[in-house]
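Structure in structure tokens, see below.
One protein chain is absent from this view; the other protein chains keep their places.
On to chain A.
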């Protein structure tokens, strides 16, 4: 089966940061031709680099190209009862597949590797992302339920439902939502804010500004660090405003007003 090896090797050696790296000794697997065939187990010291769900190994730390790759899907990582201390094994769900036995330099190194490798699968990452997506939605709902009224001149947009794929960052330019607010890549769309109700103390804090929208030219692939403008006057938060539907229609009116203003500015040729 072909693999886009050149690109894979490039991914291994390019400067995107590794999730973990270090020397490990890798057990050399030899075929047993005889049941009683006796040979010493040998290990090769290699420089290992973990990127995502891919474990690369190099002959030397400075090697330009990996000598090998272990795809870490459908596997478990466990400590193993090898004669060697600090040994662990990568075993696959695929019955009959050979395991990789690796030996670390010490206890701490072994634990770090086992931890990193057990969480390296794509599925695990996907699980965590989905969980955080839900948590963000919950946090936004809680936030919206507390807010009385944001300032009209602020650029806070109502949070879009997170399952809307338009919200997720894309590798290309961000999409622009219908009302003129850009998605994540340009920093808009989801108002950032601290919890309006401190669960322990019960006091309220003014929410920080939503992320400032960047121009399309400056939005790039990669994590955005939303920059917040300097101090904005506090917006009062009223904990008694418990009726969500009222808040919802209030927000809706605000959006309509903002949208009209925006459209008028567009007509007048303002950015």
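What to note about this one:
FYI, a contact is a pair of C-beta atoms (placed from the backbone, for glycine too) under 8 Å apart; a residue touches a chain by one contact, two chains touch by 3 or more; residues count from 1.
Here is the rule we use: contacts and distances are computed from a predicted model.
The listed choices are "Thiamine pyrophosphokinase", "Eukaryotic translation initiation factor 3 subunit B", "Pleckstrin homology domain-containing family J member 1" or "AP-2 complex subunit alpha"; the UniProt protein name belonging to the chain that is not shown reads "Pleckstrin homology domain-containing family J member 1". Across the interface with the omitted chain, chain A contributes residues 1-11, 14, 16-20, 51-54, 65-71, 73-75, 92-94, 97, 116, 119, 121-123, 125-126, 128-129, 131-133, 135-136, 139-140, 143, 165, 168-172, 184, 190, 192-195, 208, 221-226.
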